[in-house]
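The other protein chains are all here in position, but one chain of the complex has been omitted.
Chain nomenclature is as follows: A and B, assigned in order of appearance, with residue numbering initiated at 1 for each chain independently.
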């Protein structure tokens, strides 16, 4: 390669490396702000501030959803399979809200480790399938669970 | 076919407005940039032809001197 071109290429590569390092360090320093939400383990360890509007997210625990029959109040547990947080919300939930599905909620932690949400968003994963396949999979999973009592089988999708 | 009727296809079980809005805007914008790009090239060719047609003028006449910066339909 021509020496002038070589020099230019080196300058450009240095420029690129410099910018990457700068951006890398910035995003690393700001990672807590870039993270959209706290997960239940972070809340359990006390990393999330109390009584400040934050987002918390995770998977709605199976069998934890309690609906108040007289109002739109719902209580449910959100888990990341190490710890879980009790959430409380009054309002209309998104269509995709279900046990075993991901959610991201906006709200405040009260002093007792309870999360009072004022907005709940549904988070879905990257898996797509037809309803028939899903039904068949669930049937198969149910059969297997009934047969071997293996409890972690259904947690594969998270 | 995943739908029983044309009506069901358009309604998409209530998601129709969302789905069709997306497809409408997609084709609108892709069509607009395509047509605009085609027109722009035709415009430039015609412009150049007019210029070379009147070649009686010397090459660095005002009409010929600034052509690199003429941007047709910059909207």
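The criterion applied here is as follows: a residue touches a chain if its C-beta (ideal position, glycine included) is under 8 Å from a C-beta of that chain, and two chains touch if they have at least 3 such contacts.
Convention: contacts and distances are computed from a predicted model.
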{"item": "Among \"NADH-quinone oxidoreductase subunit M\", \"Heme exporter protein C\", \"Phenylacetate-CoA oxygenase subunit PaaB\" or \"4Fe-4S ferredoxin iron-sulfur binding domain protein\", UniProt-listed name of the chain not shown", "value": "\"Heme exporter protein C\""}
{"item": "Sole residue of A:19, A:72 or A:140 that reaches the chain not shown, by the stated touch rule", "value": "A:19"}
{"item": "Touching the absent chain when the full complex is considered, from A:49, A:94 or A:142", "value": "A:94"}
{"item": "Touching residues (missing chain, whole complex) on chain A", "value": "5, 8-9, 12, 15-16, 19-20, 23, 27, 31, 34-39, 57, 94-96, 101, 104, 119-135"}
{"item": "Interface residues of chain B (partner: the chain not displayed)", "value": "1-3, 9, 12-13, 15-16, 18-19, 21-23, 25-26, 29-30, 33-34, 37-38, 40-41, 44-46, 48-49, 51-52, 59, 64, 67-71"}
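Keep in mind that, in the parts below, only the chains that are shown with their structure count from here on.
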{"item": "Rounded Å distance, chain A centre to chain B centre (Cα mean)", "value": "42"}
